[in-house]
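Dumping the structure here so I can ask a few things about it.
What you see is the complex with one protein chain gone and the rest in place.
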Amino acid sequence: MTDQIASRLPESWAWAAWAGAALIHVALMLCFVLAAVAFFVWLERKVSARIQDRLGPTRVGGRFGWLQSPADGIKLLCKEDIIPAAADSFLFRIAPYLCFCPAFAAFAAIPLADGWVALRLDIAVLFVLAVAGMEIFGVILAGYASGSKYSLFGAMREAAQVVSYEAPLALCLVIPVMLAGSMDLTTIANAQEGWFTQWFVFHNPFSFAAFWIYVVCATANTNRAPFDLPEAESELVAGFMTEYSGFRWAVFFMAEYTAMLAVCLIASIAFLGGWNGPIPWTGWLGLSYSVHPALGFLGDFVGFLNLTAKSFLGVIFIMALRWTLPRLRIDQVMAMCWKYCVPLAAAMLLGAAVWLCLFPGGVFRGVGLRNAPSPTVAAVGAFAGEREQVQP
Amino acid sequence: MNLFFDPVGLPHYLLVGAVLFVCGILCMMTKRNAIGVLMGVELVLNGANVNLVALGSPMLYPSGVAPLGLEGPLTAAFVIVLAAAEAAVALAIVLSYYRTAATIDVDQASQLKG
Partner (left out) sequence: MTAAVLWHNVFFWIFGLAASALAVGVVVSTNVVRMAVCLVMSLAAVAGLFFLAGAPLLGAIQILVYVGGTMVLLVFGVMLTARLPAAAMRTNAGQWVAALIVGAALLAVLWQAGRGLSAACARRDAAAPSAAEIAPANQTVTELGLALLGVRADAAQSAEGGSSTQRPGYLLPFELISVHLLAALVGAAYLARSRWPARRQAADDVRSTDME
């Protein structure tokens, strides 16, 4: 995009092309994330209502309460700004933003369709994991800076939980990286092109199990129920968010929904085929760039809708989990991570690696839908071949 | 000074590394809080990492060949992992000391016993 802008500007203004491209990328990311978050606020209330056999918002904005999210936002903006007297005021003020910014920054590397990514990194999976793991500082600072012991306990428990569950989360994500041969999310999704049998979740039984372990760890990582003891009303008032009211509380909730959307997007891209639908009808209709740029854009847009649908289904699933399962105690949460999730994830990783050695093409791929060897094997083979050539 | 007007190159990165290193040494020398000393150690290791990466980055050299090549970031990665291990052990020692002496003032840790 930088080149497209730079080609329209005079030569000495080329630097503005970079700034313009960056700003446009940020604006697009922000639109997507904020629209999704506003939608999730409404969705959570509807999903929770339906599970509890009631209707949810039905008054504000028509029969389905579409305007509930803006109404909530306006209400939170108009609330009184309260900072406790015992609070460290500077840290108290910056903590919500330290929580939201990493969750949002992770979207820089997450592709929304083939080639629709702000920052195409070849370490995208590692980047998303790393940046999303920085959220924990906002939580710890919020707990400390509130100057109240409920907040501090809640923050410490949440920090321990989030940091612990990052380990099995990363172990589960190594499996799609191995299957695709690259940490680049665009490459991982493109390796699942075709019918739904090409999706990594159906590649081998170990990656299928790893997908469900990933779902559990992602739910725990974003502190959603049944792992939400640190912010549970019956135990710790509201955990680290106890002293936050009004818009600062809204920013914390934005951070939580943004993180939830990010992990669901990663699950969709890494395991569920990304922007490839279950049936590759865009290829049959000829919606590709080789035919016409506008048709290619349409094909990419259909892919974007596919990806959005998959990740929103994942979010609905996580929301339904919240209102269905009882809460786990903190010692049960930590035991589950270290005694169950980490060994299981490691065993799945080992199993998937052994499977790749035995059946390099995969079970479905070997049947005739796709016969390419895995890219990792090809890359090592290419370099090994070059090595043999230069042997004296 | 010519640092401000030249395009950013190796001397700039080495200066940042030096500043981080010296701040870490100052922390280790002046802080009485044991965890403050640990933070100084982290700063020292980061200064060294900045130097390693600058010497291994092909972008900073007009000919495109860096003195360290791929070893720069690789060694820096090893340093990061070793620093994590060292921080864990040092923090465990500090916590043990806090439990026995009820303070983390390093000035009072003057006896070999206990």
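We call the chains A and B, going by the order they appear; numbering starts again at 1 in every chain.
Here, a contact is a pair of C-beta atoms (placed from the backbone, for glycine too) under 8 Å apart; a residue touches a chain by one contact, two chains touch by 3 or more.
It should be emphasised that the depicted structure is a prediction, and the values quoted were computed from it without experimental measurement.
In the full assembly, the chain not pictured is in contact with A, B, by the touch criterion defined above. Of the listed residues A:43, A:87, A:142 or A:159, the one in contact with the hidden chain in the full complex is A:159.
Think of the hidden chain as still there; on chain B it touches residues 7-27, 29-33, 35-36, 38-40, 42-43, 46, 49-50, 53-67, 69-70, 72-74, 76-78, 80-89, 91-96, 98-99, 103-105, 107. Hidden from this view is one chain, which touches chain A at 6, 14-15, 17-18, 88, 91, 121-123, 126-127, 129-131, 133-134, 136-137, 140-141, 144, 152, 156-157, 159, 163, 166, 182-183, 330-331, 334, 379-380, 383-384, 386-387, 390-392.
Here, only the chains that are shown with their structure count from here on.
Distance between chain A and chain B, defined via averaged C-alpha coordinates, is recorded as 32 Å.
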